[in-house]
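Got a structure here, written out as structure tokens. Questions coming.
The complex appears here without one of its protein chains, the remainder shown in place.
Labels A and B are assigned to the chains in the order they are written; within every chain, residues are numbered from 1.
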Amino acid sequence: MGTTLLRRNVLPGLPLSLGITLFYVALIVVLPLAALIFKAASLGPAEYWAIVSSPRALASYRVTVLAALVATLINLVFGLALAWVLVRYRFPGWRIVDAIVDLPFALPTAVAGIALTALFSGNGWFGSALAMAGIKVAYTPIGIMVAMCFTSLPFIVRTVQPVLEDIDPALEEAAQSLGGSDLAIFRKVLLPLLTPALLAGVSLSFARSLGEFGAIIFIAGNKPYDTEITALLVFIRLEEYDYQSAAAIASVLLITAFVMLALTNFLQARALRYTVRG
Amino acid sequence: MKIRLDTVIKTFDTFRAVRGVSLEIGSGELVALLGPSGSGKTTILRMVAGLEYADGGAIYFGETDATHIPVRDRGVGFVFQHYALFPHMTVGENIAFGMKVSKTKRKPAEIAARVADLLRLVRLEGLGDRFPMQISGGQRQRVALARALAVDPKVLLLDEPFGALDANVRRDLRRWLREIHDELGITTIFVTHDQEEALDLADRVVILNEGAIVQQGTPAEVTRAPKSGFVMRFLGDANRLSATVRDGVAYVGQTEISALDCIDGPAEVFTRPGDLDWASGGAGIKAMVSRVLDRPGERRVLALAESGEELEFDVEPERQIAAGDRGVVTIRRAQVFAKS
Partner (left out) sequence: MHTHKKPPRVGDSVLVRRTLIGFVLLFGALLVVSPLIVIGVQAFSQGWKVYSATITNSDTRHAILLTVVTALIAVPINTIFGVAAAWAITKFDFFGRRLLLVVIEIPFSVSPIVAGVAYLFVYGLQGLFGPALEAADIKILFALPGIVLASMFVTAPFVARELIPLMQAQGRELEEAATSLGASGWRTFLTVTLPNIKWAMLYGVVLCNARVMGEFGAVSIVSGNIRGQTNTLPLHIELLYHDYQAAGAFASASILALIAVFTILAKVALERRGAGRARRPSLVAACQHNSAEEIRP
């Protein structure tokens, strides 16, 4: 627990490094967020509540959260499978697959946005194929889910991968020697050991999806009440010079981000409870 | 369950870890595989378990050729050096694991009763709801043993089971493992590099070096009648002196030692520190004391012989002896082996 006051501080440089850190954090991170919270708070409870619970705002929450939930669930399955394949198997092209998992992380969101739109719109490669099955992706909530899937994929893979790599092979060997089948060992030994990392990855992925903007607005269609995400609603209010609404709804996004951050930290702390490695 | 290894071979890339080992273990026997790191002892154990495949030879459980049977079907109980307890399960759940996943369905009440029995057997009653992280290393190892015993294994395999524990805990667990073995009568093989442990515990000791068996026998046999300098040095402190054998007698300077089974030529004479005596004069190997170490019960003297070789021997605690003293070392008992 690192809260002892200046106990082991024998190394030089604390004032300078801490000074830079605090100054930077205060100026770049805390000040703007404080300004936003202040602005939102200055509305007064009644007005604030009226804005954040307006029908259009509520609709945007529904659209955003629903799409994020579905996208996160899909990424959960796919991310786990991807992490498993990357850790347990070797095949030609393994290195390429391992590298491109990071593409959504490295690719600018606007670029991803127009690319996904080109792929899934009515005359795109995937869009036309899906249209034949009667499924429309672009300009529908499904499009939002696809964009969220794309941008949040690396989070689950990269949180599960190291944990899977670190699992003691002796645990599997012990389970095998005790007579467990592959499925039983996966369900009772491996999956429980991966669950904390999975949950952490899920919460990161969900948080990212809730706040995503650039990748979504090209493919989404952005129809209010239908395919309008909360982040876009904030943007539109700004364009209308309705700064109060923008502040209020942005504060909702901010509070949600704080909650997700706390959740991730809590889940990680729980995970370390019984799997501390010495 | 009798276990038989028939010319078993294992090679890792270019490293020949096990070179044609043949071994028979009687039903109910407690056998130690003893040897330095890299001697192949753990590899052999893991091949018996089915955690490694043999590259050659065969392994028999009773009359059945088990060489290609997967580990989950062999009916072995394996205890790992670092316990390998499932960290997310309680002690009780760990022990019950084998019963819960087994093909033969047991009723939950049955399983719970057996877990309680095993906890009693390993003297951990009341700890069933703790997590591995909350108990000590010695306790964890006992849980690992209980877990392995829970599936009624035909053979119990232990891989350096006490290696990660303090010396005192090791000694206590050793005695207790012997008790359990005597009570249950399961064929048991355990691997160790600690000769004291092997000699203390086992019915029979199998000494391995560089992938092959160099000697096997009861603890009495291997300590009284070692077959090579390696065995002698591995089993305890031993002095080594160069000698020449002529007509069944080994000559170290003027000292003569009987060496009836030795061929003529260069040889090595091995003695235990307790088999040497020190005198200030007379016949024997001339030497000078370099250091005196005080230990509980004896004084261990380090000396340099005339030939430049080092000697260690024990004298009574009251004996007056100090670095720099010159004197003579006489040999009461020794083993002579031709120089390899």
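In this section, a contact is a pair of C-beta atoms (placed from the backbone, for glycine too) under 8 Å apart; a residue touches a chain by one contact, two chains touch by 3 or more.
This one's a predicted model, so the numbers in the text were calculated from it and none came from an experiment.
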In the full complex, which of A:33, A:59, A:73 or A:131 touches the chain missing from this view?
A:33
Determine which one of A:58, A:99 or A:135 touches the chain that has been left out.
A:99
Which of A:57, A:138, A:194 or A:247 sits in contact with the chain that's absent?
A:247
Residues on chain A that touch the omitted chain in the whole complex?
1-14, 16-18, 20-22, 24-25, 28-33, 35-36, 38-39, 78, 81-82, 84-85, 88-89, 91, 93, 95, 97-112, 114-116, 118-119, 124-126, 149-150, 153, 159, 162, 169, 172, 176, 182, 185-186, 190, 197, 200-201, 204, 207-208, 210-214, 218, 231-232, 234-235, 238, 243, 246-247, 250, 253-254, 257-258, 260-261, 264-265, 268-269, 271-272, 276, 278
Touching residues on chain B - with respect to the absent chain
50-53, 68, 70-71, 133, 136-137, 164-166
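Note that only the chains that are shown with their structure count from here on.
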Between chain A and chain B, the Cα-mean centres are separated in Å by 54
Note: in the complex, chain A contacts chain B through residues 168, 170-171, 173-181, 184-185, 188-189, 192-193, 274-276
Show me the residue ranges of chain B that touch chain A in the complex, using the header's touch definition.
49-51, 70-73, 76-78, 80, 82, 84, 86-88, 97-98, 100-103, 131-133, 147-148, 150-151
